[in-house]
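Missing here: one protein chain of the complex. Every other protein chain is in place.
Right after this comes chain A.
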Amino acid sequence: MALLETKNLTIQFGGHTAVDHVSFSLPEKEFKSVIGPNGAGKTTFFNLLSGELKPTEGEVYYKGKSLNKVSAVERTRRGIGRSFQITNVFPNLTVFENVRLAVQSKEKVRYPFWKSTRSYHGLAEKTHELLEQVLLDNKAHMIAAQLSHGEKRKLEIAMLLALDTEVLLLDEPTAGMSLEEVPAILNVIRSIKDQGDKTILLIEHKMDMILDLSDSIMVLFNGQLLADGTPEDIMQNETVQQAYLGGYEDGKSVRNA
């Protein structure tokens, strides 16, 4: 059974249909990538899955149950976590505090108001563990606003991992990164995949990375699902090539949008 699926998922903004009757399914522990040119509706699709937006039509199912009436907060609690395309950390808090908040949520340390957060040693240990995993432990006490763009993306991922959700929605984790910064984030994502306990949906433009990581790829174009299949199927799909890849050859080309 699919862990996460949609049926005819649609959202309209005025006269514009940003996501148009998209039906897809994401089996447990699969790594699926979402590709498509800018404006194809990828992030909107993520917003519908995570509950930031409500669909005009269609349904989102998680473990067979409809999520349409479930808030974004509750979806996170049930097991759908996401990172954001535009870096969305708490800029005036330290790197450590950013991640600790996510750990707090996961460990359900939400309402105590008398004991100092410092006295919860388990939270600190888990936070350092996650910072080590994303190679940010040496910057734990820096203010998040002072991090480089690439480091902020790593911080985002650490916060997402802290929630320990079954599904990870990664929205362009390498967006805006310099070429030097990409391998580090790629390694982090690969290590998450290799652990084998997460179901991952990744929006990305870097085709090398997508081909390297994905079990399957879905292609969105003008809000519609153009194709969904194995990387090989997608690469050989003529419609996809015409609409998006613009003559993808020898695994080196990147998007032409």
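Operating definition for what follows: contacts are C-beta pairs under 8 Å (C-beta built on N, C-alpha and C of every residue); 3 or more make two chains touch, one makes a residue touch a chain; residues count from 1.
The rule is short, and it goes like this: contacts and distances are computed from a predicted model.
Asks: UniProt name of the unshown chain, from "Hydrazine synthase alpha subunit middle domain-containing protein", "Beta-propeller fold lactonase family protein", "Branched-chain amino acid ABC transporter permease" or "Potassium-transporting ATPase KdpC subunit"?
Replies: "Branched-chain amino acid ABC transporter permease"
Asks: Looking at the full complex, which residue from A:Asn8, A:Gln146, A:Asn187 or A:Gln242 touches the chain that isn't shown here?
Replies: Touches the omitted chain: A:Gln146.
Asks: Out of A:Leu67, A:Leu101, A:Val134 or A:Leu202, which residue would touch the omitted chain in the full complex?
Replies: A:Leu101
Asks: Among A:Asn8, A:Thr117, A:Asn138 or A:Thr230, which residue is in touch with the absent chain?
Replies: Among A:Asn8, A:Thr117, A:Asn138 or A:Thr230, only A:Thr117 touches the chain that is not shown.
Asks: On chain A, what residues meet the omitted chain?
Replies: Its contact residues with the unshown chain are 50, 52, 72-73, 76-77, 82, 84, 88-94, 97, 100-102, 104-106, 109-118, 120, 142-143, 146, 159, 163.
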